[in-house]
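After the structure tokens below, expect a handful of questions from me.
Here the complex is missing a single protein chain, while all its other protein chains stay put.
The first chain written gets the first letter, and so on, giving A and B; residue counts start at 1 in each chain.
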Amino acid sequence: MNTGIIAVTSEGPGLESMVDARFGRAAGFVVVDLASMAVSYVDNSGSQTMAQGAGIQAAENCARAGAEVVLSGFVGPKAFQALAAGGIRVIQNVEGMTVGQAVDKFQRGELAVADAPNAPAGGNPGGGGKGEPA
Amino acid sequence: MREIVVISGKGGTGKTSITAAFAHLASTQGGAMLCDLDVDAPDLHLLLAPDRREEHEFRSGFEAVINPETCVVCGMCFDLCRFDAVQRPSPEDFLGYGVDPLRCEGCKVCVQFCPAKAIDFNEKHCGQWQASNTRFGPLIHAQLFPGSENSGRLVALLKKEARTRAEAQGLSLILCDGAPGIGCPVISSLSGASQAVLVTEPTPSGRHDLERVAELCRHFRIPASVIINKFDLNLGNTQDIEDYCMEQGHAVLGRLPHDEVVVRAMVQARCVTELPATAFSESLRSIWERIVNLEPTAQARPELIQPTPNA
Partner (left out) sequence: MIYAIASGKGGTGKTTVTASLAALWDRPVMAVDLDVEEPNLHLFLHPELTGEEPAFMEVPERDPKRCTLCGQCAAFCQYKALSVMGKTLLLFPEMCHGCGGCLLLCPEKALSPGKRELGRIVSGHFRTDHLSSGREEDAGFPDAGFLMGRLRVGEAMSPPLMRQVKARLPQGQSADILIDSPPGVSCPAVNAVMDADVLVLVTEPTPFGLHDFRLAVQAFRSLGKPLGAVINRSDIGGVGIGDASVQDFCRAEGIPVWAQIPYNRAVAEAYSRGEVAASAVPELRAMILALMARMQGAAAASQSASATPGEVQHA
């Protein structure tokens, strides 16, 4: 799992930015090419203002960035379906850390790929309980 | 962060009066971020007398506008519109085709297929939202313009503002007056909530709508507990509702009597718990204690939140 391109939902443009727990309405994505560790940023603010379908739009943005794996907090069912159709693996429940820390965890194999969405349609949980990584 | 959303399905069950009293009680226990998600007919501000600190425009969706200068009156838009939003030119004052903004859904079909490219597609200004201070803490609220749709997104926007600001201000509780009904706005109200408080009354409509919103909570896996307001209006129905809740596994938080103190408080722009104690306000206090002490199930989707074990 240590090669490929991963996209992490992010509140800001770099590895030191915090992970944005939201997928569809994330501020943006930090895209990391694990082979070269090259970092780029994809703005997702267009999705934030959409009346509906933000998750699908965000999935399209990830696909366009060439991502093979997405790291985020909460991914809804439609976004999950879209990412799956695009052959993009999803790792969720990633929050409360910087993008760089999330990437490290991923590289150490501490994050598991999800097989089901963890948020209801049209939004994400407001916090509270967290799924502790196993 | 804990997020409590008070909903009722049916209007007039006392949802807003109860939410305002909870806001008062919460303000004596560390405070809460308050949020009025009933953006169609918001009433919470009438009891909380907010001091508006910020005001923002809410824009959402688009609407088609036909330019009479370039319209060739071919009628293509009229034929294609599925929402009956395009109106024929009237015979006496011939102004060409027009779009009724109340019926336009912003689908862009007429814009796309107009052979004369005579239709503009403009962003819709649908309402205003505000961040205010109240005597019980910060309040996020809004007002949609009459006839506007898309309130689901405005609800989502208010919730996001409430969460961001609660975090910034160190508040661990968000208390929301939810939207009525079971459609898009209430679905957005419930999205991501830790807990829903359902206010009902012992009438056929109250019961009917309770079942509909309870079903919605189950659909979105939000734990729901129930308050029966005006319980003394019909004791048999009250008992039936409690039995229903038991069967469905919804905690019954308590019964509230039919009491004119609710209206008396409203007319004075106060909360019932700010007036001298009555049976109503005392019951409400113990209901609030019960809500505060409810097992913080918080995460609504335990079976989905568990990550797949690492292979």
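Basically, a residue touches a chain if its C-beta (ideal position, glycine included) is under 8 Å from a C-beta of that chain, and two chains touch if they have at least 3 such contacts.
Fair warning: this is a prediction, and the values are worked out from it, not measured in the lab.
J.: Where the complex has a chain not shown, which of B:Thr13, B:Ser189 or B:Ser225 is the residue touching it?
T.: Going through B:Thr13, B:Ser189 or B:Ser225 one by one, B:Thr13 is the residue touching the chain not shown.
J.: Which of B:Gly31, B:Gly106 or B:Gly192 touches the chain that is not shown?
T.: Per the contact definition at the top, the residue touching the missing chain is B:Gly106.
J.: For the chain that's not shown, point to the residue among B:Thr134, B:Ser148 or B:Ser189 touching it.
T.: Considering all chains, including the one not shown, the answer is B:Ser148.
J.: List the residues of chain B that touch the chain left out of this view.
T.: Its contact residues with the unshown chain are 9-13, 16, 40-41, 43, 46, 61-62, 80, 82-84, 102-103, 105-109, 112-113, 144, 146-149, 151-152, 180-185, 187, 201-205, 208-209, 212, 215-216, 219, 230, 233-234, 237, 258, 260, 263-264, 266-267, 269.
J.: Considering the entire assembly, which residues of chain A contact the chain that has been omitted?
T.: Interface with the chain not displayed, on the chain A side: 50-54, 56-57, 59-60, 63, 78, 81-83, 85-87, 121-122.
The working rule: only the chains that are shown with their structure count from here on.
J.: For chain A versus chain B, what separation do you get between their C-alpha means, in angstrom?
T.: 29
J.: What residues on chain A touch chain B, complex-wise?
T.: Going through chain A, the ones touching chain B are 25, 50-52, 92-93, 109-131, 133-134.
J.: Write out the stretch or stretches of chain B touching chain A in their complex.
T.: Contacts found on chain B: 1-3, 60-61, 150, 152-153, 156, 159-160, 163, 174, 187-188, 191-194, 220-221, 296-302, 304-311.
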